[in-house]
Structures are given as C-alpha cells and as structure tokens.
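All protein chains but one are shown in place.
Going in written order, the chains are labelled A, B, C, D and E, and every chain counts its residues from 1.
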Amino acid sequence: MAAQQIIQVINPNTSAAMTHTIAQAARAVAAPETTIVAVCPSQGVPSIEGHFDEAVAAIGVLEQIKAGREQGVSGHVIACFGDPGLLAARELASGPVVGIAEASMHMATLVATRFSIVTTLPRTVIIARHLLRQYGFEHHCSAVHAIDLPVLTLEDGSGLAQEKVRERCIQAMQQDGSGAIVLGCGGMSNLAQTLTRELGIPVIDGVSAAVKMVESLVALGLSTSKHGDLDYPVQKNLSGQFQHLN
Amino acid sequence: MAAQQIIQVINPNTSAAMTHTIAQAARAVAAPETTIVAVCPSQGVPSIEGHFDEAVAAIGVLEQIKAGREQGVSGHVIACFGDPGLLAARELASGPVVGIAEASMHMATLVATRFSIVTTLPRTVIIARHLLRQYGFEHHCSAVHAIDLPVLTLEDGSGLAQEKVRERCIQAMQQDGSGAIVLGCGGMSNLAQTLTRELGIPVIDGVSAAVKMVESLVALGLSTSKHGDLDYPVQKNLSGQFQHLN
Amino acid sequence: MAAQQIIQVINPNTSAAMTHTIAQAARAVAAPETTIVAVCPSQGVPSIEGHFDEAVAAIGVLEQIKAGREQGVSGHVIACFGDPGLLAARELASGPVVGIAEASMHMATLVATRFSIVTTLPRTVIIARHLLRQYGFEHHCSAVHAIDLPVLTLEDGSGLAQEKVRERCIQAMQQDGSGAIVLGCGGMSNLAQTLTRELGIPVIDGVSAAVKMVESLVALGLSTSKHGDLDYPVQKNLSGQFQHLN
Amino acid sequence: MAAQQIIQVINPNTSAAMTHTIAQAARAVAAPETTIVAVCPSQGVPSIEGHFDEAVAAIGVLEQIKAGREQGVSGHVIACFGDPGLLAARELASGPVVGIAEASMHMATLVATRFSIVTTLPRTVIIARHLLRQYGFEHHCSAVHAIDLPVLTLEDGSGLAQEKVRERCIQAMQQDGSGAIVLGCGGMSNLAQTLTRELGIPVIDGVSAAVKMVESLVALGLSTSKHGDLDYPVQKNLSGQFQHLN
Amino acid sequence: MAAQQIIQVINPNTSAAMTHTIAQAARAVAAPETTIVAVCPSQGVPSIEGHFDEAVAAIGVLEQIKAGREQGVSGHVIACFGDPGLLAARELASGPVVGIAEASMHMATLVATRFSIVTTLPRTVIIARHLLRQYGFEHHCSAVHAIDLPVLTLEDGSGLAQEKVRERCIQAMQQDGSGAIVLGCGGMSNLAQTLTRELGIPVIDGVSAAVKMVESLVALGLSTSKHGDLDYPVQKNLSGQFQHLN
Partner (left out) sequence: MAAQQIIQVINPNTSAAMTHTIAQAARAVAAPETTIVAVCPSQGVPSIEGHFDEAVAAIGVLEQIKAGREQGVSGHVIACFGDPGLLAARELASGPVVGIAEASMHMATLVATRFSIVTTLPRTVIIARHLLRQYGFEHHCSAVHAIDLPVLTLEDGSGLAQEKVRERCIQAMQQDGSGAIVLGCGGMSNLAQTLTRELGIPVIDGVSAAVKMVESLVALGLSTSKHGDLDYPVQKNLSGQFQHLN
C-alpha cells in the first residue's frame, strides 16, 4: 500500500543554499516511504524575481524534469512561487508535477475562506496575481504583500528578511480578515511551522504542501493526463543549446 | 514522522451499502498509519439528490463531526459530491475537513488543464455548477454530465448505473476536450481505478482524493483556521432536536 | 385583480422578539389584500451568526415551508440575511420563496449603481460575500461592513446596536461611493425608513423588500419552477427526527 | 397604506400598436390603486432592433421621463427589452425607473436557477448578452435565442411571430435545462400568461414584471438615489433640438 | 502603401475650445498622409459628465458619423472618454470607429501590467468602470481617480484643472502600483506628453491613441464588420427631429 517512491524537488534557481532550505522543508513532511531528491539547475539565475528570471529558470526546470523522468522518479515539485514552466513541465513529465504556488493556494482554501500572500520584492506581486487568476483563486485571496527585500536576503544569515516576513504576516492577519497566510517564496519554507504556532493560524509553505500533493497523486494512481494538451511535446529537432532536451 | 491518526469519513446519507463502498475506497488509499472510521447518520435521507436532501443531510454531517471531534479524530471527510454542510462543519471541527467534490476538483486541476464531471440525476448538475464557481474552478471544467439514474441504483447490484457511468466517461473524454474526468458521486468511488486504466486518462474519485488531502493537511500541521469566519460557532442554546449539537 | 393572499414570513431563528420586529416590518408595507403570517421554528438557534447556525436554521425553515404549503399560503419569505435553506425551500414549496438578502440586493441595484452592506458580526461578512457572488451582484457592491455586535443586541432594548448601525451607514455613505445601503440583518428591518429619511439615500430592509417581491410574483402568476432542479424533492423515506418533513 | 399612484410606462418606439399591447400588459397586473399611463415618443424609431435604434430611442425615453416627472408620476417603466437610456433616465427622474429587461431577469432568478431568453432578430442577441453581464446575471442565463423575425411582425395580426415565439420557448425548455423563460421584447408581453400555462414553467414578461417592481419600490419608499452618480444631470445649456430637455 | 486618408475626429460635446484641443492632439500624432477633420455637433451638450449627457451627445455623434461617411472619410474617432454611442456609430459607419476610452485602455495594457485612470467629476467614475468591464480590462485597472472638477475647467485658461490632473497622476503612480496612467477626458489630451516626460511612465491620451488605431485599421484593410450585429441599421422611417438620420 505504501511502495517506495522518489519525489524530485526542483529548485528552479541555482542557489545551493536555497536548494538546501527547500530540501529540508520537503524531507520534514515526506512520508517514510518517500525519498526526496532535491536538485537545482547547473546553469541559470541565482534567484527568481520577475518574468525574465522565470523564463530563464523554466529551461533549468525542464532539464531537471527530463533527468528526473529518465531516473524514474514518481513525481516532481517545482519549488519557486511563480511555478515557472509548470505546464511545459507537465507536457514533458510522465508523472505528476506540482508547483509550490498552486499547492499552497489549494491548501489555503481548505482551511480558510480567505487567505493573504506574503512575498519578497514588490515586482513579484503581479506574478502571484496572475497565478491566482489562472488557478481560480482570485476570490479567495484578500491581499498580496511584499516585504520589499530580494529573495537571497532570506539566505544571508542575518535573519532580517525572516523578521520582515513575520511582521508582514502579523499585519496581514490583523488587517486583511484572512484566516490563513501563504508564504510566497520557496526560501521562506522553514518559517511556516514556527509562524503557524506563533500566530495561531495556518501559515502555509508551498514546498511541503507540494510534496504531500505529489505523494497523494501517486498514491491515488493519478498522473499528468496524456490525453490532449498536456501530451508529450510533439517530437521535433531542438537545435543548439536545446539539443539535450530532445 | 508518521504518527497514528484517525480519519473520519462521513457518508452524509443513511445508506449502509454506500457507506461500505465509501469506506473501501478510503481504506484502499489510506497510509499505513491512518485508520479510517466510516460513519453515516442514524437519521436523515437515504440518498442525496437535491438541495432539500442536502439541507437535511447537513445536520447528520454536523452530528458526526461533533462526535468525531469528541473522539479525537485527526480530520474529517464529507463523502457526498455536494459537500453538504462543509463550511458549517469547518466551524464545528478543530481538525481539517475536506469535501469530496472539492478534493476531486482540486486534484483534477493538477493533472489536466480541463476536466469533465459525470454525475447521477440531472437535477444535481446545478449543485456541481455552484460548487465549481464557489471553489474557483468554473474555467477548468468543460462540462457536467448526468447519467440520469438515481444515486441508489449504484448500489442495486445490477451494474447498470456503473455501465452508464462508463459510457458517459468515454463520451466526455471524446467530446469535451477534457484531460481528466471527475466522478460526481460518492457511490462511484469504486469505479475510478478501473476507468483510469481503461480510458487511459485520470478518472478521479473524490473519496480517496479527500482522504489523501486530509492526511496531507495533518502531516503539514494545518488545521481549519479558527481566526475569523471559521471560528467555532458562537455559543448559544440550541433547542429541541438540536440540543445534542450544543 | 387583487385577490386575498397570505404571505408566510419565516424568521429562521427562534427569537420571538425578532419575529415580532420582522412581522411589523412586513405588515408595514404589505398590500391591503395581503395577510402576513410571521412564524419562527419552535426548535433551533436563537440567532444566526455563521455557517453552523445557518445549517441548523435551514431545518426550521423547511419545516415552516412545509407547514405553510399545507396551509395554502401564497408565498414565503425567508427573513434572515444569509437566506438559509433558500434553494431547498424552493424545492419544497409550490409557491414563490424569496430571501431577504436577495430581495434587498435586487432592490438596491434598481436605485443605485453601487451599494454597501452593513451587517452584525464580522464573521457574517463572508456569508454576504458568498451571496453577492451567487446572485451576481459582486460588481454592484462596494463594501460589506460589520458593526461588530451580536444579532441579539438589536433586541436588547438599549438602542446601542441601532446607533452603531446608523454610524456605519453614514460612514459607508461618505466613504464607499455607494448610492444605497443594504441592512444586513432581519433585526434591523425597523431602521430602514428612518435612516432613508435621515441620510437622504435609499437604506434598504430585506424583509419589506421580500414581501413586495413575493406579492409581485403572486400577482404575475409566477411561482417556483417545477421543471428541473427546483422540482419537488425526490420522494424518499426521511428517518428519525426528519420524518415530519416527509 | 395604498395611496393612489401613477406609473408611467414608456414604450421607447413610436408604434401605437405596440404601445397598446404594452399598456394592456401593464394594466393587467397593476394594483387597484395604480393608474397606468402608457406613452411613446412622438418622434423616433418605429421599432428597436439594434444599437443605433436604441440610441435614437433613448432621447424619446428621456423626453417622456421629463414629462412624467413634471406630471408628478410615481415611477417609470422603460418598456423595450434593451432598457435603452436606463441610467440616463435614472439621472433625470426623481422617482424609480425600471427597465423591462432587468425586471424580467431579476424575476427569473427568483423562480429558477437558470433561465433562457427568446428574442426577435439575431442582431438583438448581443444586446441581451451585454445586459446580462451588466446586471450580473450572465451565470443565470443558459442561452439567448432569436426567432429571426422583426419586432413589428408581432403586431401584424398574422400570429406568425407569436407561433415562432411559442416554438422557441418549447425548444428552449427542452434543450437548455432552464427552469424559466424570459420573453425578450415588449411586444411579446401578451404571450406570457398563456405560455406559462401551456408550458408549465414560468414564462416571464418584462412589462408586467417592471410594473410590479416600480409599485414595490414606491411602496417601500425607495427612489432613485440622488447621492452620487445617479444625481440629477449637471445643469447646462442644451442647445438646438435638445433645448426642451433642459 | 500609404494612401491619403481622412480621419474624422468627433468631439461629442459642443465646446469649440475642446474641439480645438482635441484637433491639436490628433494632428500632433497623425501620419503625414492623414488629414484630421475635427468636428463637433451643432446641437447638444457643452460638456459630458454623466449618463444623461452621454445619451444626448450620442445623437450628435451619429449625425457626424453619417456626415463623415457621406464625405467618404476613412474612419472615425469618438473623442469623449465615455465612448458615447460607440456601438450605434459602428452600425452606422462603413469604416472603423474607435472611442478614446477603449483606445487608451488598449494601449495601456501593452506597456504596463496595470494602469490607473484619472478623470474629472466623481460621477464619471462609474462610466469608466462600466467601460473597463465591457472592454475586458477590469483586471488591468488598479484604480479610477477623479479630480473633482467639471470638464470645462480644463478649458478655462487658469491651469488649475491641469495642475490637479498632474497631482492626481503623481499620487496614482505612487500609490496604486500602476505602471501607466490613462487620462480620462478628451480635454486632457494636451497633457499626456508633458506628464509622460515628467513622471517617467506612460501617461496615455485617448485622442492620439485612437487616431493611431484608426490609421492602423485602415492600413490593415480592417473595417467594422457588417456581418451580424454591427450591420447597418435595419432601414426604417425615423420621424421628426431624427429624419435627417435616415
């Protein structure tokens, strides 16, 4: 009933520190029979803070999806809050693929009627808004807040960004009328449990949420549909730097 | 990492046969450390096929939620596709509560860009439509189909209703451009795996999906938010037949 | 042209004082040929301030609908701002059924391009929001405000809640850019006319609005459609405490 | 409690025959204390079948609103299914103004979960769709059908258009899954009661619906809000052919 | 490749000063081969600040469209931010017709993810909101602001209204999180370029935007579709003051 399985957790940026943070969050909730393999692209962007960064990171995600599929992993997590390359990854994968933004938003709607999001730079707010609309949750989200610090300050060891996140979560809880808070960056994944306890409301990390969702899909025997628009990419000769994606 | 837990699966109607079907579907996917307790109200409606039936069934759901909470269960599943009494149940519960309609719709959006629903009587179509809109998935659903047979024909042993479900799923797959199908009744839960194999696309049962979602929420330490509108009901003297809900 | 008719006004909670307030508001606007029969359940919740209260109250509403139908009333009003049990009541009724939330929202859109709602406890705001979306009026409503006092303070004789409602209406008028205000509780029904005069804008009570809408439907020969999903409930044996609803 | 009142029913086109049909429908449902004054512009379009016709007709509507207000009528009905000039009329009027499209759509949502519309020429379908969206009812309408005959064939005495309307209503009832039908032209107002009886579902005429809504608003003491964007037009010198609107 | 063409720019109000402002803005961006013919109705309203004003102005727009078409102009601009009579004008015209509200909103979505609007009187805000919804841009607009001065103060020579517009644009830029600003009145068309330079973000004037859009449509060989609901008005005898529109 609970066969061994490997879940590939892909950090779409090239930061080893953030990959480590994400791996820890994933392992902390994984079932005993799940092995977490945390990876990041060898080439790409050190952090993801806009549409351009996302476009570059998507290639790294696809490379990892391809590698993971060849290694026979059971499913994949895309561990950046913009869910970069999600639908492309679903085409390429045979198993299920879950993004951490969608995972955390789905979970939030199960425990509260409305939630708030706390993200990093203000320019990423639009990305969260577009995802809310695409996933169907725009009416479930009260507000998207930015701490106005770059993603990598979460890994600088000072704790400053973490404190800002904590303050924003408290503000959001008091002002938005939201019952839950979604942390809008993979680099915040180690804060969820502490903040949940301190604030007394669900503070949701997408990395751990996505791991449980992939485990659930695997247990249910549900994989990415290959009927229709998520079918494997039409076979064609990718040229140049993209040949390895063939 | 994987403590023992009890998940209460509530069949909102009084049919013992359907409770049995639902219990089997729940146990088939539950983690080793999960104990499934399947219950149904002692009083209420034998099947749920409209708004009136749902209103009556909601009381039975609330009684069971209260009982489950007093027994210390970790979480609750409402195993009727209309998710009757869901928000009321969330107020009453301390743990997470997941409905099978929402669970299956959430899962469907993770494996396909669009899904179809196959339900029982035509008059239940409006219930599915209202839920799609409430949950945010109206743009992810291509069509809602009815087999035009009452719920309990799924338990009459003839296999007729099951065959009708199968035919409708095949039609929906061919005509709607959907990548996945959601089974719109708890009584269809034993069909999902066979149809998934036969059709080659994800055919999703809400009972098993909801069990995995409750397990996930428990593992993540996320419970129904008691901050705001899902807080415990304001204490007041329920009178007459409702005293036991105090 | 104006035959005698009976309109049953159902207060879904068990408060006699509020039933009295509601009855007065109904009679104040009823046509000469209309007899208002104001009722409340003998068993249930003394006030309705959340989803749980609504689920319990819905049973009382259905009992009264059944009784009213057996007495041959022409139509029914559900006099609680959450419109609890509305669609279930429509299934059970042969005549028209109108909720006070929908009635007041409909009327508001006829006299202003945008309206605000003033309700009681903050936890009821989400109920108003869900109704706005279900009825199609989310784009017509500027804001939903709560006075942060329980429903029954409207009946405690101190006038405190009434003064809070008045203050909130004035604030809403000045800040929301709304042309009309909807009173979000049956217990506020006696305030509408005074506030309309004092503020110089339409302040709308749902009880009186719903009475006129039921009168209108009766005069037009329009009753709840029994074609499709509001048809009478499928006949089945309700058991235990619900037998009397058979 | 039931003071004498005058309701001005404005046929926005110049057809005397249609004004007569509309007047009859209005009087058939008016309360004993209501006097119906049916008018149409002396100049304008003989029938309204598109945006251009509506723009021209709006001027006639405004002239009549001004005249009615000077005569002290209690309220106004705009008796063309496109509700031409509705918001402009509300600015000009001191009493309530109700359009027959909005009135019939509102009523339809009170007696069915979904309704269909049957209109005249295909080119008017877009007008109905725009109104559904503006009023908030796009999710309540299953389909808009056109009989593909000009408006004035309803007044040619042959009965052909009436028979086409009847056929389309029957088709809509069988195919759309709608519980009610809205007649999409003032000239169909005399068909509603017969079709309601024949089809056994609510077939709704906007003229009679609007008359009852204006009566209701008057009884409730609710008039067009003069706070904000429906306030009287800013005083300015209209020139030329529009001087009489000053 | 660049044939001579005439674009008729219609100021829907009767203000000669504003027609002059608008003509200048149009000519400043027109291609060398384009001749701008700026016109306004001889009869109508001196400024447009509400639904009533718009209804009156629509007739003047239609007269000018008819005249322009008879003169063989290539296309038409409706130079009032409410786009009065737009769909009626499209029926009447053979060439393309573009409103300045739609033109500026379209352009804004091409250069920013979200925009703000700055308009004149608060009562015109609702008109902008309705257009945003009709055109599909409600999710692209952060806020609609009013300077709370009448339209014609833009032509009083004092510069006061212009300074208020400037202040509001700066506020909107700082507070709304918008990347661009749309000027919500034809009378502001001479401010766009200066403000674009001063603020360092796109400040968009609809008059010039609409001229370029009409030029584009003409160059592309695209004209108002005469298939379906924008076909020429059904031929009928307009009577009285409307005879000249026949």
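As a working rule, a residue touches a chain if its C-beta (ideal position, glycine included) is under 8 Å from a C-beta of that chain, and two chains touch if they have at least 3 such contacts.
Computed from a prediction, not measured in an experiment: that's the story for all the values here.
*Asks:* Considering the complete complex, which visible chains touch the unshown chain?
*Replies:* A, B, D, E
*Asks:* Which one touches the absent chain: A:E54, A:D83 or A:E102?
*Replies:* For the chain that is not drawn, the touching residue is A:E54.
*Asks:* Among A:L92, A:L132, A:I147 or A:M213, which residue is in contact with the omitted chain in the full complex?
*Replies:* Checking the options A:L92, A:L132, A:I147 or A:M213, the one contacting the hidden chain is A:L92.
*Asks:* Tell me which of E:Q43, E:T109 or E:S239 is the one touching the absent chain.
*Replies:* E:T109
*Asks:* One chain is left out of this view; which of E:A57, E:A209 or E:L238 touches it in the full complex?
*Replies:* That would be E:A209, which touches the missing chain.
*Asks:* Touching residues of chain A against the unshown chain: what are they?
*Replies:* 14, 42-47, 49-56, 58-59, 62, 85, 87-88, 90-92, 121-127, 130, 133-134, 150, 228-231, 233-234, 236-242, 245
*Asks:* Suppose we count only contacts with the excluded chain; which residues of chain B make the list?
*Replies:* 113-114, 139, 177
*Asks:* Using the touch rule from the top, list residues of chain E that touch the missing partner.
*Replies:* Given the touch definition above, chain E has residues 1-2, 29-32, 87, 90, 96, 98, 102, 106-107, 109-114, 135-140, 173, 177-180, 193, 196, 200-202, 204, 208-209, 212-213, 215-217, 219-230 touching the missing chain.
Convention: only the chains that are shown with their structure count from here on.
*Asks:* Stepping chain to touching chain, what's the minimum from chain B to chain C?
*Replies:* 1
*Asks:* Give, as an integer number of Å, the spacing between the C-alpha centres of chain E and chain D.
*Replies:* That gives a centre separation of 30 Å.
*Asks:* Quick one: report the Å distance separating chain C from chain D, using the average Cα coordinate of each chain.
*Replies:* 27
*Asks:* Roughly how far is chain A from chain E, going centre to centre by Cα mean, in whole Å?
*Replies:* It comes to 44 Å between the two C-alpha centres.
*Asks:* Among the residues of chain A, pick out those that touch two or more other chains and give their numbers.
*Replies:* Residue numbers touching two or more other chains: 113-114, 139, 177.
*Asks:* Pairs of chains that touch, anyone?
*Replies:* Result of the pairwise touch check is A-B, A-C, A-E, B-C, B-D, C-D, C-E, D-E.
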